[in-house]
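As you look at this complex, bear in mind that one protein chain is not there, while each of the others sits in place.
Here the chain labels run A and B in written order, and each chain numbers its own residues starting at 1.
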Amino acid sequence: MARTISYQQAINEALRQEMERDPRVIVMGEDNAGGAGSPGEQDAWGGVLGVTKGLQPRFPDRVLDTPISESAFIGAAIGAAAAGMRPVAELMFIDFMGVCFDQIFNQAAKFKYMFGGKAETPVVIRTMIGAGFRAAAQHSQMLTSIFTHVPGLKVACPATPYDAKGLLIQSIRDKDPVIFCEHKLLYGIKGDVPEESYTVPFGEANVVREGNGVTIVTYARMVHFALQAAGELAKKKIDCEVIDLRTTSPMDEATILESAEKTGRVVVVDEANPRCSVATDVAALVAQKAFASMKAPVEMVTAPHVPVPFSDALEDLYIPSPARIAAAVERVANYG
Amino acid sequence: MAKLSKSQLLQAYRTMRTIREFEERVHTEFATGEIPGFVHLYAGEEASATGVCMHLRDDDYIASTHRGHGHCIAKGVDPVGMMAEIYGKVTGTCKGKGGSMHIADLSRGMMGANGIVGGGGPLICGAALAAKYKREGGVGVCFFGDGASNQGTILEAMNLASVWNLPAIFVAENNGYAESTSSSWSVASDNIADRGSAFGMPSVIVDGFDFFAAHEAAGEAVKRAREGGGPTLIEMKFMRYYGHFEGDQQTYRGADEVKKLREEKDCLLRFRKRVVSASEVSAADLDAVDKEVLALIDRAVTKAKADPKPEAADLLTDVYVSYP
Partner (left out) sequence: MPAIHSITVPKWGLSMEKGRVTAWHRQVGDRISSGDEICDIETDKISGGLEVTAGGVLRRQLAKEGEELPVGALVAVVADAEVPEDEVDAVVAAFQASFVPAAAADAGEGPAPQKVDVGGRRIRYLKSGLSGDAVLLLHGFGGDLGNWLFNHQALAEKHVVYALDLPGHGESSKDVGAGTLDELAAVAAAFLETVGVERAHLVGHSLGGAVALAMASSAPERVRSLSLVSSAGLGREINAAYIEAFVRAANRNALKPCVAQLYADERLVTRQLVDNLLKYKRLEGVDAALRKLADNLFPGGTQGRLFHDVLASSNVPALVVWGAEDRIIPASHAAGLPARVKVEVLADRGHMVQMEAAGAVNRLLASFIG
């Protein structure tokens, strides 16, 4: 494809191209430009990790810094969407959802249904997920399953720069509220991304590696760990098929089931805590709808049921590793 | 403030009377057990919704509370559809899927009654923000109660509206009680209006039983917002006639509290007295309105009772615009 850029640059490019195309697209969040009211540089930060840098100088009145006031500005983004704008609001860390969750799950998610179909809330809430930054318990969670659970929301979790740009453009054009989850450890990864605009549809998983032996279903950063494990396992003649969900709501059930029926052996890898997670969701799907094809029980590789620890020695144990993934796949491959 | 014309006075009276008769009728019908779920009645507070919404256009947005029937009617939502919605019928404003607490009509700028106390503040900041981009002088009004005045979302919304200089009006309807607790106990300052200065916005206290006072204060706030002067906080002081919800025994209230209010403070009585004695509108004209409104409400209830409920297939529709 066109050229190699980072996941972070791909997101920035998606925002820029959509803002150029549609004057209703506005960006807001804490320090999305940075420097508001301060004597020094404007666009000082461009987002805490620089993802939105360069947008404010280009679109001076459409990139809004906010006070640290999530329920107000996330709610404002939602209200503005209901009133005809296309806001992209940033919830800096998904861990902060607690202070604005009502606006998301009781208001945005439910307007269309409660109002008898007569409302549209095309808001995008971008947020950072994931551990590995040594950012500790309140800045490292993977709370995508909580949003996935709520009818009326859509949830996207790109794992590659190509998917990040395409899914964000799709999210902005989508007429439903979208939670767009960016894994903070993926911002630096690079990949081929077309210069032009393009979309990736929701509800379409990507088979990133074809194989006939064991199916690995996963998303976000774990896609890369699963591919690493698959590479090692190939040396042991275990042939893995790796499925990147890309969006957890809607979720591409057909692709998961097609693969489960082909291999009969499924491992789900999820960086989140195990209870009521995307992992349990996929495992239940397979158990219900692919039971007849299964040659081994489904295995889940997840974080433990603990908050994210700070010390790197512990955090590295918390996050599912390629070795742990490979071990699970081997057990499933050799079962029976 | 400019004097109101006869037709405007009649319009105001009609709106208040429609709200009053709507609520009184819901009160009696609810007691029969036919209306599902919860209803929260606005009777006694009509002057606030009417006085404010008379300044608004269809493209101005309002957010409301769980006690939203009055705001809906004042903003132009059809009472017949509203009654059907309260009865859970498919002909309701929200096809029976929202109910009393979630009646909305975005085509009339009514962003919904809201089951979450304080939920409307941030949403109206959003509507006001959108109005700024549209550059047509649109405004957003957030109606909230004394209970909500203590909710973080309202405080955050007021701060954000000030910081972003939004065309927003915050109308605190202090009706004396947040559920069963008196507002004088739960609100730490003497007046909710005192909180406006904390957020750098002009505030005013209004006798909520006085339509003219409410109308005047709202007029100033709407003008300020339309002209880019930023947000205003209006505190309407009055009391609700009914309980927090229908079924509330209201044992927390004084013995003749409501009776006295209806005799001495009632906004409709006061309105009638004033306009008739000033010969601006005749008693006969007002009586005619009374009669028409009663007929309308009667028709709405009859229809609501007879209309069909949603079908099973309606359960699964209207969740998304598209999925995937």
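Following the convention adopted for this analysis, a residue touches a chain if its C-beta (ideal position, glycine included) is under 8 Å from a C-beta of that chain, and two chains touch if they have at least 3 such contacts.
Keep in mind that what you see is a predicted model, and the values were worked out from it rather than measured.
Considering the intact complex, the chain excluded from display touches A.
Contact with the chain that does not appear here is found for just one residue of A:Gln42, A:Asn106 or A:Ser197, A:Ser197.
Looking at A:Val99, A:Val207 or A:Ala327, the residue that reaches the missing chain in the full complex is A:Val207. Residue positions on chain A in contact with the hidden chain: 1-2, 162, 166, 194-201, 204, 207, 210, in rising order.
The working rule: only the chains that are shown with their structure count from here on.
Computed centre separation for the pair chain A/chain B is 40 angstrom, with centres defined by C-alpha atoms.
Here chain A touches chain B in the complex through residues 24, 26, 64, 66-67, 69, 71-85, 87, 99, 102-103, 106-107, 110-120, 151-152, 154, 174-176, 201-204, 247, 250, going by the rule given at the top. Chain contact summary for the complex, chain B toward chain A: residues 61, 63, 92-98, 102, 104-107, 111-112, 114-116, 119, 121-127, 129-131, 133-134, 140, 152-153, 156-157, 159-160, 163-164, 317-324.
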